[in-house]
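A single structure is presented below for examination.
All protein chains but one are shown at their positions in the complex.
Entry: subunit A
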Amino acid sequence: MSSAKLNRWPSPRWHILVFLAPALSVYTALMVIPLALTLRQSLYNGVDGTLAFVGFENFSKLLFDPTWATSFWNALSNNLVFFVIHMALQNPIGIALAALLANPKLRLARFYRTAIFVPTILSFVVVGFVWKLILSPLWGVAPSMLKAIGLGWLFAPWLGREDSALIALSLISVWQFVGMPMILIYAALLSIPDEVLEAAECDGITGWSQFFKIKLPLILPTIGIASILTFVGNFNAFDLVYVSQGAQAGPNYSTDLLGTFLYRTFFGFQLQLGDTYMGATIASMMFLLILFGVCTYLFFVQRRLQRYQF
């Protein structure tokens, strides 16, 4: 009887709690609490030198008052462009590279894999600086290289022009991070069992059609993960713009992302004094946008993805 009782009421598994505690407490102290405090801060403002609860006033200021709204919507639309360029280029190129690397006939696959992945581990500061030098109209190699192949007329001070600066920065960022989806998808491609592919070959499905009909559906969940990582990364982006265009995200705010807007507002810039309340509001908006994006993805895409178990 007592043994039956034990079965029904197993002793609490304290070890789980004990082992989780360090990570959980660090995570709570460094992520959860600051996040909650930021969200709370966005509901307050300093009125005549004292802290006052203002409800959603900061948010309405951010979204509708022209002083803030112009910058906010500009930053948000730039962020969307930044994201769209990444989605349109980084992931397809990543998939293509992974498919090529996974091809057993390719020689030097390891070398390519490393070479393409290396920029990912470089610091933003290095990447921004190097590309600024490459694209410099005065000393950069880009103008002379283009001239050497007769395309000198194509060169323009891309980072200094409103219509091209954001695109140039997006491409630099794509160049830096294309290794991420590549590695993820490469791993997924390698994990496809040979039997599946052999079976496909027996059915006469080879080459491109094998990729599109067999491999692609199998790696879709990984592509989804790569996309969501891209989304979160892009909407948190800050460093590259800050390093290469400064906190004012020139020319004429054409490269201003939510991250740089947040930095200017929260910490202040040059004579602009920091406004922690509006800064917290922008940070909260970023958090909500990312949350919304991730949730949309989880509910509408992730759930419909088929997973295959081998």
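Note that a residue touches a chain if its C-beta (ideal position, glycine included) is under 8 Å from a C-beta of that chain, and two chains touch if they have at least 3 such contacts; residues count from 1.
Everything that follows uses one rule, which is that contacts and distances are computed from a predicted model.
J.: Determine which name in "non-specific protein-tyrosine kinase", "Cobyrinic acid ac-diamide synthase", "ABC transporter substrate-binding protein" or "Cation:proton antiporter" the UniProt entry assigns to the undisplayed chain of the complex.
T.: "ABC transporter substrate-binding protein"
J.: Which of A:30, A:84 or A:122 sits in contact with the chain that's absent?
T.: If we include the chain that is not displayed, A:30 is the one touching it.
J.: Of A:59, A:175, A:211 or A:267, which residue touches the hidden chain?
T.: A:267
J.: Which listed residue, A:160, A:224 or A:293, touches the chain dropped from view?
T.: A:160
J.: Please identify, in ascending order, the residues of subunit A that touch the omitted chain?
T.: 30-31, 34-35, 66-68, 132, 135-139, 156-162, 245-248, 250-253, 263, 267-275
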